[in-house]
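Missing here: one protein chain of the complex. Every other protein chain is in place.
Naming follows writing order (A and B), and every chain is counted from residue 1.
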Amino acid sequence: MASELDLSRDRLDAPFARRVEELSGENPYACYQCGKCSAGCPFADYMDVLPNQVLRLVQLGDESALDLSAPWVCASCLACGVRCPKGVDIAKTMEALRLLALRKGISPAPATPDRPCPQIALVGAFRKLTP
Amino acid sequence: MYRLPGDYKLYADLACQTPVQDGMYIAQLPFTPAERPAYALENLTPDGKTLLALFPELARCVACNTCTKACPQKLEVMDAVQSSLRGDIRQVAEFTFDCVSCGLCTMRCPAEISHHHVWQLARRLNGAYLTPRAEHVKTRVEEIAAGKFKGELDKLVTMTKDELVAAYKARQIEA
Partner (left out) sequence: MKKLAYFPGCAMKDQARPDENGALQALAILGYEVEEIPRWNCCGTVYSLAQDDLMRHVGPVRNLVRVQGMGEKRVLTLCAMCYGTLTRSARFVEEPERLERINAFMDTEDDFRGGIEVVHLLTLLRDEVGYEKLASKVKRSLDGLKVATYYGCVLLRPREFAVDDPERPEVMERVVEAMGGTPTVFPERMECCGAYLTVGRSDVVTDRAGRILRSARGNGADLVVTTCPLCQFNLDERRPAGAPSLPVLYLGQLLAWAMGVDEPAVAALVSKEPATGKPVPSGV
């Protein structure tokens, strides 16, 4: 049987979505799911869900967005942001999702060098991936 | 660590060098746990890669300067972290020459850097690889090994206390 669909507006003003908006400064509800961000993302191939889908989960107030690998594979290259027809800087949304985990002391992404790295790489990785 | 009445700042000083003041609110910190990985100096190269490989947390520095403000020796601790990041070992050794390894910077650091162990490694690398060899010391050690001073040393061993005192008083002193 098909499960019931909750069409209540309550979910469209979820505390989780507002928290992400507060941290990122980007309104998740501006997104109309055109998918342009995902089409141009150089890292979409390595993500579990696409960038526009991450934003969709945030719109729905779905905190499972915090368990995704996508925000940790995002390298903050900002290709999505310059191409978004609604001016949403999705990289900032990804940063907010990372920070919500990092500020609880959780870092699901590896930040230990698997091969030798210069300091410019370490500084970047530690800032983005460690609590 | 201490605070003074009516002052928001948290101060750090060495107890042995700091006069007690009226109203001072003091806590003694015996020790700061700090990570010091094992290394063999002879296998290392004196550059920034070595420091970062052993102490990658250096790259977590946000340049907040809290370490410098905590240093009871008034060292430029943050500048030393920055010199480490850019691989300037000699500069790190010079900045931290007077470090007493009290660990107060380490206690305060939001990046969780084990400063004093990094400094010790930098000074060791500087001493082992970057400082010019003291040729006269090398020459003298070789002379000793070759027995050049054997006669004089043997004579010293057999001297009485009075003779030693007299010899000490009559020694040549470099101008």
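Here are a few things to note about the model shown:
Quick note on the criterion: a residue touches a chain if its C-beta (ideal position, glycine included) is under 8 Å from a C-beta of that chain, and two chains touch if they have at least 3 such contacts.
Everything numeric here is computed off the predicted structure, so don't read it as measured data.
Across the interface with the omitted chain, chain A contributes residues 22-25, 42-43, 46, 73, 75-79, 81-82, 89, 91-92, 94-96, 99, 109-115, 117-125, 127-129.
Summarising the interface, chain B meets the missing chain with residues 47-49, 61-65, 68-69, 76, 78-79, 82, 85-88, 110.
Throughout what follows, only the chains that are shown with their structure count from here on.
Chain A and chain B have Cα centroids separated by 45 Å. On the side of chain A, the complex with chain B involves touching residues 112-113, 116, 118-119, 122-123, 125-127, 130.
Listing the residues of chain B that touch chain A in their complex gives 48-49, 52-53, 56-60, 62, 85-87.
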